[in-house]
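The complex appears here minus one protein chain, its other protein chains still in place.
For chain A:
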Amino acid sequence: MPKRSDIKSVLVIGSGPIVIGQACEFDYSGTQACRVLREEGIRVILVNSNPATIMTDPEFADATYVEPITPEVVEAIIAKERPDAVLATLGGQTALNCAISLHDNGVLEKYGCPLIGANVDAIQLGEDREKFKGVVERCGAESARSIICHSMDELLAGAADLGYPVVVRPSFTMGGLGSGFAYDEADLRRIGGQGLQYSPTTEVLLEESILGWKEYELEVMRDHADNVVVVCSIENLDPMGVHTGDSITVAPALTLTDREYQRLRDIGIAVIREVGVETGGCNIQFAVNPADGRIIVIEMNPRVSRSSALASKATGFPIAKIAAKMAIGYTLDEVPNDITRETPASFEPTLDYVVVKVPRFAFEKFPAADPTLTTTMKSVGEAMSIGRNFTEALQKALRSLEKKGASFHWDGELTKLHAERALEEAKVPTDGRIVLVQQALRGGCTVEEVHAATGIDPWFLDQIQLINDVAAMLAEADHLTPDLLRLVKRHGFSDAQVASIRRMPEAVVRGVRHALGVRPVYKTVDTCAAEFAATTPYHYSSYDEETEVAPRERPAVIILGSGPNRIGQGVEFDYSCVHASFALRDKGFDTVMVNCNPETVSTDYDTSSRLYFEPLTLEDVLEVIHAETQAGPVAGVIVQLGGQTPLGLAKALAAEGVPIVGTSPDAIHLAEDRGAFGQVLARAGLIAPKHGTAYSSDEALEVAREIGYPVLVRPSYVLGGRGMVIVYDDDSLVTYVEKATEASPDHPILIDRFLDDAIEIDVDALFDGEDMYLGGIMEHVEEAGIHSGDSSCTLPPATLGDGELERVRVATRKLAEGIGVRGLMNVQFALAQDILYVIEANPRASRTVPFVAKATGVPLAKAAARVMLGASVQELRDEGLLPRVGDGGSLPDHAPMSVKEAVLPFTRFRTKEGVAVDSLLGPEMRSTGEVMGIDLDFGSAFSKAQQGSGSALPRSGAVFVSVANRDKRAMLFPVKRLVDLGFTILATTGTAAVLRRNGIEATLVRKITERGDGDKGERSIVDLILDGTVQMVVNTPSGQDARADGYAIRAATTSADKPIITTIATLAAAVLGIEAQMTEEIRVKSLQDHARDLDLYGRGTSTTAAAASATAHSRAVPAEVGA
């Protein structure tokens, strides 16, 4: 059946900010969906609050709304755009929940825009655990025995019935939030109590434990003619008990016979039919008892998921793209398989390789958090690798993590005692357990022992043992022969591992290997195990015989991606890589993408001319470059766009004679090396906060005394402020240095004077050697000292004057010249006592590039790629890619305000005692994602950003205020305003006294230490927060000691999922936001209209824009919304 003719426009709901459990895989799926729908001539309306996504680029939809994904806002968009249908199955749980609200509120019916893809009944059948159990039963399969509970009493009774341990699963939360194992009643009270809170329906499922069973997933697709295919099977190496997002997973399933696999397939198909997913993809998870094969259906997601993104990359079958086609009426047999072109999509991919996905965690950012892996997802990213066998794929995946200690090693002698200790440790699943397993096996523990301890299938353990055996052969060999090197390489060993085992430099290993002619070949992911010819060059390396890299004639540009998502390096960098690829393809280059992150758009085989799914280590990148150099001319390699990962390779690549385009490695060094950068600053007449470098604690103390406390300390060469803290005294400094030096002995500690009360300014600029294009100047809401990635910021700057902006512009230009930037540069300034300090300059694409591009309507990343390949800013202006005159640093007076807000993952992390980790912001970045709010003024835009980030500002109720002494004066005006706006203020003694003296009424509440035993008025502030009495918490900490006091308050606020404000500057912003949202109606505006009204390109659209903005209150909101 062909395309439905009744759908002319579709509203696609995105997934919002990147959070743990919902990352950029939904950007990948959403981008695919938008492309497909537009190719089909359908008007696409998109809503997604996340500016860092590629899907929210204006070119992917007809109307792109970077607005909060809340039912109210989406209703306003529907009212304005009147779409024929709503597609919510590609935007994760966020989109699905929003769609269900819109259905329940009657909005979809009111505007006649039904859901396509899954319908509401199917979504509820899939998500409601009790109903789903019925589905499974009707399909003749089994669920784990379970009991639905709505209260603590029911939980306790249920556990008594099922017997401990029990699994606790809150309903309708994403990424398994709030779920976990309860081994006893205390566990149950804690986890179950939280679960009831997290569930929007106060519903928790208690389940029999199937801990240690084998875990599998199937990705299933169905069309409306009831054709069903299983796209991919995925096997979890970590058995049941670890969230699949936190497990090492393997595709295809490797330890099932056909009978068992077909049984899973039969059940999967029966379930998708019974649930009634009319079209699209869904994911079904199974547990299989390793002792007897009993199968339990765990859950099913009636939507595209993280696993489906992984399955798409693992098989070459683009699930989201096909799902979008199914949603508008096509059947599977009508859609061609992109890769073979000749065969239809109604087949099941077959793999002649093994795919391994490994999670990347960020526990180092949350030292207080319990690192035990449970059914609540905690990883922040993942790397995938492809090999011709499991050992090769596993070792490639581990090195793709770019994390010290993540790869297998054979350092030192290992006694049986050590091995047994490693085995004991490996019983508890944690980040890095796989290495403990490898060490245990290496030290003499048997596969049986390790299996008993970890539940990992013996086949996988045997393969890890095989890796150890190969390492032993390598260690014992007299010399490196071609056969030996080939054997070692076939099992995935890196040159670095070989070097370490053979005790020789990595470069020598590589030299020997090349001299012996041992190089990888590149195979193709083709969906069909070579049964049909593939047209899509989606490659992976292997030490096999025959390469499939085709010769080419056009010059190639190789773009190095950013690897697995981590805090500090996320989708923003993928955005820049993808844009570079698009821009350069348009200009006649063949673009070659190298990346290993399965969640991204960059690893979609459609994005670049060629895709290499490879780790981003020097070795792997050099081999790709070699293969491409053999295939045809290479114009250059781009290292500037993928963040610190490729930038870190620049010097070594250049040393190997690789042509780096854009800013040269020498110039990069000028920016990154403290001494060299100091000279750049001196020549430019710019100043940095006083600073010094130290290699020991004595040196550090000396430096600190010279420049004065407080100081900001950090290891050199870091991204995302890793290991960065503000230190106030000698003792803390010594402690820090000792810890940090241990972590990275090669790199010194950098010590900077910390500027109190400074305004932080972020700049993205493009420089061609002569001309600069200033992308945008952002003013941070939080004062300097909070990592820029965790700060909210505004563009245009909310409070800076023309004179200050001019100083920033001049300084940026001097830096670009001094460093020798060709392409993008990001500079962070601090303005304190009217002095402009340069904090740092990074000659690469920054986290803020997509935000700037959207706020100003200028494709900054595309322009950057062109500049790197030799175009001048003037040429790009003439071409119309950049505005003919002016730039993002001088926006017109009528420009609306764009606010970027960070989204933080504190609710995900608990201490071993089960308390939320501290939510205090600092110089170390901890946010996972960001949202953007655009509106006429700062308050409204800030309010939108807060809504989008999931912690909407309150409209009424009680606000608890507890501020540091130095903030007491500054708090008065905003707190007074809150009272005027009708809020009740709660405060503890000190703050309450100050408020009272200034005529602001505050209700006195007890500190936690003042909690009484009586039954009247005895409850502490923590109790009030936990029971939901408090709608917002303001808690600014002072010095190191008060931080501990405030922790209980902040942890309670995190648990209660209420907004928390930890700086006085944010309080002021929040008050503006609260006021704006109380007095104004919802205004929505598409990015396309935004850019048109802004009219940086001088196309004459701004006259209407000025008028429109003047009357926006009445005009921008359709009558229906107000009504």
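Here, contacts are C-beta pairs under 8 Å (C-beta built on N, C-alpha and C of every residue); 3 or more make two chains touch, one makes a residue touch a chain; residues count from 1.
Note that contacts and distances are computed from a predicted model.
Visitor: So which of "Carbamoyl phosphate synthase small chain", "Nitrite/sulfite reductase", "Acetyl-coenzyme A carboxylase carboxyl transferase subunit beta" or "NADH-quinone oxidoreductase subunit N" is the UniProt name of the chain that got left out?
Guide: Hidden chain identified via UniProt as "Carbamoyl phosphate synthase small chain".
Visitor: Tell me which residue among A:C34, A:A383 or A:V470 touches the hidden chain in the full complex.
Guide: Of all options in A:C34, A:A383 or A:V470, contact with the hidden chain holds for A:V470.
Visitor: If the hidden chain were put back, which of A:G178, A:P252 or A:G775 would touch it?
Guide: The one listed residue touching the chain not shown is A:P252.
Visitor: For the full complex, which residue in A:S9, A:Q197, A:N227 or A:T430 touches the chain that was left out?
Guide: Per the contact definition at the top, the residue touching the missing chain is A:N227.
Visitor: Using the touch definition up top, pick the residue from A:P114, A:P344 or A:G886 that touches the left-out chain.
Guide: Here the residue in touch with the unshown chain is A:P344.
Visitor: Where the complex has a chain not shown, which of A:D478, A:E546 or A:D802 is the residue touching it?
Guide: Considering all chains, including the one not shown, the answer is A:E546.
Visitor: Going by the touch rule given at the top, which residues of chain A touch the chain that is not shown?
Guide: Answer for chain A: residues 225-227, 229-230, 252-259, 261-262, 265-266, 290-293, 331-333, 342-344, 346-354, 388-390, 446-447, 457-459, 462-463, 465-466, 469-470, 472-473, 483-484, 487, 523, 528-533, 544-546, 548 touch the chain left out.
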